[in-house]
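Just passing along the structure, written as C-alpha cells.
In this view, the complex is presented without one of its protein chains, the others remaining in place.
Which chain is which? They are A, B and C, in the order written, and residues in each are numbered from 1.
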Amino acid sequence: MDEKKDGPQDGLSDWGIPGTYIFDHTRSRVGFELNKLAYSLTDPQNREAFKKDEEAYMARYGLTEAQKDAIRRRDWLALTKHHGGNIYYIYKLGAATGSGLYHMGAQMRGETYEQFLETRGAKGAR
Amino acid sequence: MDEKKDGPQDGLSDWGIPGTYIFDHTRSRVGFELNKLAYSLTDPQNREAFKKDEEAYMARYGLTEAQKDAIRRRDWLALTKHHGGNIYYIYKLGAATGSGLYHMGAQMRGETYEQFLETRGAKGAR
Amino acid sequence: MAKIVAGIGSSHVPSFGPAYDGRKFEDPDWKPLFDGYVPVREWLRDTVRPDVAIVVYNDHGSDFSLDRVPTFAIGVRDIYEQADEGFGTRPLPPVKGDADLSWHIAKAVIYDEFDLTVCQEMKVDHGMMAPLPLLFSHDPDWAVRVVPIVVNVIQHPLPTARRCFRLGQAIGRAVASYPEDLKVVVVGTGGMSHQLHGERFGHLSEAFDRRWLDLIARDPEELCRMTHEEIMAAAGAESVELIMWLVMRGALAGGAVERKHLNYYAPMTTGMGLISLAAA
Partner (left out) sequence: MAKIVAGIGSSHVPSFGPAYDGRKFEDPDWKPLFDGYVPVREWLRDTVRPDVAIVVYNDHGSDFSLDRVPTFAIGVRDIYEQADEGFGTRPLPPVKGDADLSWHIAKAVIYDEFDLTVCQEMKVDHGMMAPLPLLFSHDPDWAVRVVPIVVNVIQHPLPTARRCFRLGQAIGRAVASYPEDLKVVVVGTGGMSHQLHGERFGHLSEAFDRRWLDLIARDPEELCRMTHEEIMAAAGAESVELIMWLVMRGALAGGAVERKHLNYYAPMTTGMGLISLAAA
C-alpha cells in the first residue's frame, strides 16, 4: 500500500545495498516524529498509555497517516523502509506491541518466525 | 556567611584572574542542580510557579541549604563565586526575582546601582 | 556551486533586542551602535545579496542546558523558533533554515573529522537574534535562510581558538562542495570585551577589542595562538566568546579578504564591535 512512496521518488536515499535502508538524514527527517514516539516508550507510564489507547497516543505526535497506518498494521518493514523508522527506536514499538526482534525480523524477511529460525545456527541463543 | 567555603578549600578552581570565577567543571559540578533550576525558568509556567512559592519550587531541586539561602538573599556574587552558578543561567533567576543584569552586576561589584551606572560611558544604552 | 562571499563579525548583546524593538535608532546613547549597522545592512542587501547566512553563535542557557554540552552543534531544521530567555520572545518572524544545506555541511564536516552534534530540535537565543535584524531585513519575512552553528563558550573546557578557525575552514570546504548556486555569508557573533560576573563585572578593554578588530582581518593566525586565559584576563571572562569570530574567519580563509566596514562602541558593559569582510 506504500508502493507510491517506493523507489527514488520518495526522497529517501539508496546506498546500493539490497534489502537495506541506511538511517541517514533522509530517513531521520521523515521519521523524526515516528522515532520520537517510539523513544517515548522507554518510559513505563508511556508504555501503559500506548497499550491502553494506541490511537490517542499516536495523536500526540505529528505522524503522517501512512506512518500511523503502518503502526496499526505492525508493518516493521514499511516503517524502516518507507517511513524513516530507525530499527533501534522501532524496536521499542515492537516491544510495546508484543513483537520481539526476531518476530520483527522474520516479517521483514517475508518469512514466518519458524521459517526464520530454521535459517539460524543455534536458535536457542535468543 | 560563606567564608568557610572561600578559597581553595571549597574545591573550586582559581584561574588567577581577580574577581573572576571561571565556569569550569569544578563549578559546573557543584552548580548542576542550581543551574538546572535557573534553566527551568525559561518556561513561563515555571516562572509563575517560582514566583508564587519560591520555597516549594526550590524543594523540587537538589540544592544545598547554602544555595537555597543564597537565592533567598539574592546574593548573586555568592551564587557565581561559591555555588557553581553560571551567570547566563543565574540571570534567569535575576529576571524572575526582578533583578536586571546591571542590578546584579552592581551588587557583585559591591556598589549601588547608581554608583555602578556612574562608571559607564553612555548609561542610556542599557 | 555555493560560494562564501562575505564574513561578518558582530557582537550579540541582549540589550540590542529591546533597543531595536523599541526603535531607539536616534536615541543618542544608541545611535552610535545602530548607525554602524546601516552601511553593512545596505551592502549585504544591495551588493553581496546572500541567499544563506551561516550564523555562528552560542546558546546562553536558553535552549541548551548543562546536562549535555556539545562543543560544536549544527541546526538542521527548516525553521527555528526563538528561545524564551526568561522574558518571553521578541516580535520577529521565525528564522528560516535551510535543512538541505545544513545536512550537507554536517556530513562534509563530520567526514572531515569535526565531531558535530546534529540538532533536529533547536531554538535560537539572542546569540543569533541580537544581530540578525541589524544585518538582514525581516519584513514580512527574513531576507536570508540561516544555518546555525552553535559553539560551547560557556562551560570550560571550550574548543581552542585554533579549533574554531579550523572548523571554519572545514565549513568553507563543505560550502564549496554544495552543488546549488548559492551565495553564502558567514556571521561570527559574540564579544567583544565583557565580564558579567564576579567583582570584576563590567570589565572592558577597548585596546584589546581594537587589536582583535585589526587582527581578525589581517592576521587571524595570531588570534589562533591566543589561549582562553589570555583572552579572559585581558578582555573579561565572557569575552572568550570572540573565538566564534574565528569560525567565520576560517570559512573565508581560502582567499584574500578585504575589510569593508568597521564600527566600535562600548557604552555600558560590552565592547560592541562590527566588521565586514569581502571574499576576494
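By definition in this document, a contact is a pair of C-beta atoms (placed from the backbone, for glycine too) under 8 Å apart; a residue touches a chain by one contact, two chains touch by 3 or more.
No experiment lies behind these values; they were computed from the predicted model shown.
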{"item": "Partner chains on view for the chain not depicted", "value": "A, B, C"}
{"item": "Sole contact to the chain not displayed, among C:Ala83, C:Cys119, C:Val144 or C:Leu196", "value": "C:Cys119"}
{"item": "Contact residue for the chain not shown (choose from C:Ile110, C:Leu215 or C:Leu262)", "value": "C:Ile110"}
{"item": "Touch list for chain A against the chain that is not drawn", "value": "15-25, 28, 32, 35-36, 38-39, 41-44, 47, 76-77, 80-81, 86-92, 95-96, 101-102, 104-106, 108-110, 116, 119-126"}
{"item": "Missing-chain contacts mapped onto chain C", "value": "66-73, 106-107, 110-111, 113-122, 155-160, 162-163, 166"}
{"item": "Residue numbers in chain B that touch the chain omitted from display", "value": "25, 28-29, 32"}
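Quick note on the criterion: only the chains that are shown with their structure count from here on.
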{"item": "Interchain centroid distance [CA atoms averaged], chain B/chain C, Å", "value": "26"}
{"item": "Rounded Å distance, chain A centre to chain B centre (Cα mean)", "value": "47"}
{"item": "Inter-centroid spacing, chain C versus chain A (mean Cα positions, whole Å)", "value": "40"}
{"item": "Contacts with two or more other chains, residues of chain B listed in rising order", "value": "none"}
{"item": "Shared-contact residues (touching 2 or more other chains) in chain C", "value": "none"}
